[in-house]
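I'd like to ask some things about the structure below.
One protein chain omitted, others in place.
Take a look at chain A:
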Amino acid sequence: MTSSGVDLLTIFVLAAFVGFEVVSKVSTILHTPLMSGANAIHGVILVGAILIAGRADSGLQLGLALAAVLLATVNVVGGFVVTDRMLEMFRSAARGKGGDR
C-alpha cells in the first residue's frame, strides 16, 4: 500500500459527499439511465482485476483473477453501451419534437 489507511479513508469520505452532491438534482425521467451509467462506472473494478491478474503467482489466483477480468469487462462495456442506447432513445424523441414544428 502506497498511501496510509487514513489518507484512503479521507478520499472515501470526500468522494461520498461528491457522489451525493452530483446526482442530487436529477430529474425523474433520467433515473434509469443514471442508474445504468453508475452501473457502468463501478465496472472500474476491471482495473483492480487486471492488477491482480498481472501479479498472480499461483494457478488458482490467476484463474480467479481472470474470471474477475472477464466479469468486469462485461460490466464495463455492457453498462456503457446499454446506457448509450437508452439515451439515444431520448435524443431521437427530442429530435422528433423539433422535426414536427
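Observations on the structure shown:
Here is the rule we go by: contacts are C-beta pairs under 8 Å (C-beta built on N, C-alpha and C of every residue); 3 or more make two chains touch, one makes a residue touch a chain; residues count from 1.
One rule holds in what follows: contacts and distances are computed from a predicted model.
Not every chain of the complex appears here, and the one that does not is recorded in UniProt as "NAD(P) transhydrogenase subunit beta", selected from "Glutamyl-tRNA(Gln) amidotransferase subunit A", "NAD(P) transhydrogenase subunit beta", "Sarcosine oxidase subunit delta family protein" or "Autoinducer 2 import system permease protein LsrD".
Even with one chain removed from view, chain A keeps its contact list with that chain: residues 1-3, 5, 8, 11-12, 15-20, 22-58, 60-62, 64-94, 96-97, 100.
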